[in-house]
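A single protein chain has been removed from this complex, and every other one stays in its place.
Should a chain be cited, it is by its letter among A, B and C, assigned in written order, with residues numbered from 1 in that chain.
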Amino acid sequence: MLRYQTAGESHGPQLTAIVSGFPAGVPVAPEDINRDLARRQKGYGRGGRMNIEKDRVQFLSGIRFGLSIGSPITLVIPNLDFQNWQDVMSPLPASEDISRRVTRPRPGHADLPGALKYGHKDARNILERSSARETAARVAVGALCKTLLKQFNIDVFSHVIRIADVQAKPDSLSFDEIKQAASVSDLSCADVNASQRMKKKIDEAKAKGDTVGGVAEIIAMGVPVGLGGVMNWEERLDGILAGAIMSIPSVKGVEIGIGFTAAGIFGSLVHDEIFYAPTKPKALNGHGPSGGFYRKTNNAGGIEGGISNGEPVVIHAAFKPIPTMMTPKRSVDLVTKEPFDASKERSDVCAVPAAAVVAEAMTAFILAQAFIAKFGGDSMGEMKKNYDSYIQYLKRY
Amino acid sequence: MLRYQTAGESHGPQLTAIVSGFPAGVPVAPEDINRDLARRQKGYGRGGRMNIEKDRVQFLSGIRFGLSIGSPITLVIPNLDFQNWQDVMSPLPASEDISRRVTRPRPGHADLPGALKYGHKDARNILERSSARETAARVAVGALCKTLLKQFNIDVFSHVIRIADVQAKPDSLSFDEIKQAASVSDLSCADVNASQRMKKKIDEAKAKGDTVGGVAEIIAMGVPVGLGGVMNWEERLDGILAGAIMSIPSVKGVEIGIGFTAAGIFGSLVHDEIFYAPTKPKALNGHGPSGGFYRKTNNAGGIEGGISNGEPVVIHAAFKPIPTMMTPKRSVDLVTKEPFDASKERSDVCAVPAAAVVAEAMTAFILAQAFIAKFGGDSMGEMKKNYDSYIQYLKRY
Amino acid sequence: MLRYQTAGESHGPQLTAIVSGFPAGVPVAPEDINRDLARRQKGYGRGGRMNIEKDRVQFLSGIRFGLSIGSPITLVIPNLDFQNWQDVMSPLPASEDISRRVTRPRPGHADLPGALKYGHKDARNILERSSARETAARVAVGALCKTLLKQFNIDVFSHVIRIADVQAKPDSLSFDEIKQAASVSDLSCADVNASQRMKKKIDEAKAKGDTVGGVAEIIAMGVPVGLGGVMNWEERLDGILAGAIMSIPSVKGVEIGIGFTAAGIFGSLVHDEIFYAPTKPKALNGHGPSGGFYRKTNNAGGIEGGISNGEPVVIHAAFKPIPTMMTPKRSVDLVTKEPFDASKERSDVCAVPAAAVVAEAMTAFILAQAFIAKFGGDSMGEMKKNYDSYIQYLKRY
Partner (left out) sequence: MLRYQTAGESHGPQLTAIVSGFPAGVPVAPEDINRDLARRQKGYGRGGRMNIEKDRVQFLSGIRFGLSIGSPITLVIPNLDFQNWQDVMSPLPASEDISRRVTRPRPGHADLPGALKYGHKDARNILERSSARETAARVAVGALCKTLLKQFNIDVFSHVIRIADVQAKPDSLSFDEIKQAASVSDLSCADVNASQRMKKKIDEAKAKGDTVGGVAEIIAMGVPVGLGGVMNWEERLDGILAGAIMSIPSVKGVEIGIGFTAAGIFGSLVHDEIFYAPTKPKALNGHGPSGGFYRKTNNAGGIEGGISNGEPVVIHAAFKPIPTMMTPKRSVDLVTKEPFDASKERSDVCAVPAAAVVAEAMTAFILAQAFIAKFGGDSMGEMKKNYDSYIQYLKRY
């Protein structure tokens, strides 16, 4: 089974990810990973640290001469800022300088529940790991998974569809056009007009010392019918994807397809009718193999009954605003139990474009996992034969 | 680890659930389970079959003299209608009557992707398991988990907050009042006014041969700080809950706390400030142990950084309308590839109150699992001591 | 992933097993399961209860018209003796008759550690589940797995090679001959001479009020090269098999291939040389597909580096003697802490032939699980195509 494990503190020497269960023979180059790492560091509304960390991956196992070899793959992302933190983050038994403890938990972070759960009085022991820095490792893992999916013409991308109350309306664009438009937007937004208003909203928040969140849409094109499963609850692709997306720091809502909208309209407007053409119409936007069956709508977001149905998988993730802000927020010291004002100087106002890249990564990981579960195979050669044989079966079904 | 496995076809002899990892010494009686089974079968907008199945649980292992003994617990719910289906559902090698095959997949169901995935031409082999009937087994499991949670004063309940476009506004009620009001509503809705309009909407849908969905709120009161985890993505309680909720048939959206709303407003309005009182104010609505720390708002829905923070856990689940309806929907025959009209006589118009009970059940299961992971213990006696010791620690933190 | 969950007390109404992840389209008939259930109840040296329980499986889900359909398969084995135990095993809250508690733990059983672990003073709450009766459910699961393996010409069987200090020497027989000879022996022993001496040893033990154990050899023929894995410790087929075998009650030792013998001789005598013939010699005994590569010896027992190598998988399991016996054994009452004599009237003297069937079952389960992991596929049709494609690849390698 494809799985991954990450480790690393925000100000420690590095982030480490180990991916295991990745088949042998997949072409993988550092640029494949670095591209997404760079995307995670960009976006209108980001502040200072993003300029310090220029994330670059190192392959320390599992890849040889540009191909995965079947063994666990170690991805390392050094924390370039570590040199300034060696004392504070030392692993060695040492007399800790208690005056440097972080005893002031920030609302909206893991600081307080984490300190209580793990028995710490220094919240740094929590925040170093709960920091969004950890998502850089997930992005590296997701980018690796994309190299596998690409071999089967599955393309996972994302775009921002809302910042605060500004909604993008890229409805007239095809998924290919959306992808293209988002790739050249510093908000990952395919609607140029909305983009301008989003930036104003971000500027407004910045001026107030406040922060904003938003919504991203993640799209996977080319997903074949049959990933996931309906026979056991833990196998349902929608559940697995939702769990993975909600596990991203700051995500508070997930939708598959039209999501909450489906709860508000009549059934006759929701369910996607089924059509058939031995050769499907060309205009179909990002569909994956499903024999000659296809849909003209995709309200289901590509998943019915927990199984991919051959239409693009479409997910929405709602991100709350960044909790660290200059606006006064009351909190209580862990040690003294005295109240204090938790406001902080901080230059980040909006992290939605970056968070969208993380959501992409989790989607790519889950789809790669489901893909490997369905097609088995320890090598690209074997997987391709199994996949091709399934595609033939679908055509003749 | 607490886990469960269910089995059983919709028209087979029975549903079976086996729960393992349940501690010894928990008082369990059939009424504990039957109560929720009955709740799942009720609700304004349900039709015929619900009157046939009067679900009653049988305990076939793991419980002795009214107490769990630590061994796997077998819960069986007979399908009372099975006698009429013995030929169609026979396990024995027999010449199947091909004319009785179901070859017409319904949009919005697992029928088509399932038939393609598992290689069936008879969609009955899919729909018997993908049927919402399976959720009765989940409700039994959830009700069992509630007996454990109850020992620690954790109470999981739900209420309907939207049917189609009719929104309930029970904002002035406490959680206790909501629970009470919902328990006497045939829509599980705590807002009497909204309830009336919801019923009209259901009647309208019925008159049109259409269906409606809605949104339920699931609330867990008394959850202590510290369930879940922030150190690994798979341990985050919000992710696990979202995955479990999204795995319920017909769910297309999940929110924790204010969910998508958080994406639309400034950060200063989102994050819950932290307060402290050695003895917390009495008025607090459903909070669980977290030392003297508490919040006056709960936008986070009781989870920060993937860890429960002592406030009530609040989840929203969006259910799409029932896919089977009288309104014409186009589809394609699996064998002939000819188009057909997938409309059906069906008396169910709205299943949201029932689905809410399923969402409760999944929430109870996940919380029980996280609770056991945190407090260890193979028996109630041991768990109670570990729990009490943790509560003492929180008080003295 | 193929997995199973069993439940059921020894004197409860039934044993239940649910197998999930079993592909659709595998022919399964009750006789496939009942045959092995009957084998588990036989064997020279068994006593009374075996005549009461005539185990017969019931299929309650997952199988339709003689074929698996892809949903979880429920296997039920009623405990025919239950009618006499309804009061003692009642699940209902009731005033337990304390005088009927079992407070006298038997050495060699789970009674004492189980009572302490789960907080019981009535050891019946442990022994009902720790009883070897539970292995009937495992045998049913294993027999089901064999129906899948059979589709790929993999045959799992066992024979007894030692009872107490009597060693069988069937070295001159081929595996086919061993299988045949064991199938007609009431000790599952392929060496007729040794068999006679084994029976004498059993009779001797019986006369003394004592018990005996022994060793079984489990053989899987036709296993293709490539099951298991070397890249992660949990994927190694030898480790997984050893864990599954050691989990059988009364097993205290496991060997793969020549096992402990390998530790005692020079390396030059241990490692199996590699040969190649485009068409392998016919005489090869039970080899599975591995291209043209083959061995003339099989000291490795078919597994090198945690991966099946195409030779028969050969496992030895050492079973300790039955702990319940007439010979005096000292123990201590759970309540009074008074010593007592734990000897019991019991007619079972030797259960090795039955235990061998359980070891077969666990082997079949693990191999089926590894097989499905390698070849993927949700249906027999898909698996066969993937398997055939792999065999073609091996031939052309």
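Quick note on the criterion: a residue touches a chain if its C-beta (ideal position, glycine included) is under 8 Å from a C-beta of that chain, and two chains touch if they have at least 3 such contacts.
From a predicted model like this one, the values you see are computed outputs, not experimental measurements.
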{"item": "Chains still shown that are in contact with the chain withheld from the display", "value": "A, B, C"}
{"item": "Identified contact with the non-displayed chain, of C:Val57, C:Ala194 or C:Ile258", "value": "C:Ile258"}
{"item": "Residue in contact with the excluded chain [from C:Thr16, C:Gln41, C:Ser308 or C:Thr363]", "value": "C:Ser308"}
{"item": "Hidden partner chain, touching residue among C:Gly12, C:Gly25 or C:Gly229", "value": "C:Gly229"}
{"item": "Missing-partner contacts on subunit C, residue numbers", "value": "5-6, 105, 107-114, 116-117, 119, 126, 129-130, 138, 162, 164-165, 205, 208, 210-215, 225-226, 229-234, 236, 238-249, 251-260, 262-268, 270-276, 290-293, 300-301, 304-310, 318-323, 325, 327, 329-332, 334, 337, 339, 342, 393-394, 397"}
{"item": "Touching residues (missing chain, whole complex) on subunit B", "value": "1, 20-21, 70-72, 226, 229, 231-232, 372-378, 381-382, 385-386, 389-390, 393"}
{"item": "For subunit A, residues in touch with the removed chain", "value": "5-9, 12-14, 16, 18, 20, 24-25, 27, 29-30, 59-66, 69-74, 89-94, 96, 117-120, 125-126, 128-129, 378-382"}
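Simple rule for what comes next: only the chains that are shown with their structure count from here on.
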{"item": "Separation of mean Cα positions, subunit C and subunit A [Å, integer]", "value": "44"}
{"item": "Subunit A-subunit B separation of Cα centroids, rounded to whole Å", "value": "26"}
{"item": "Shared interface positions of subunit C, touching two or more other chains", "value": "20, 70-72, 378, 381-382"}
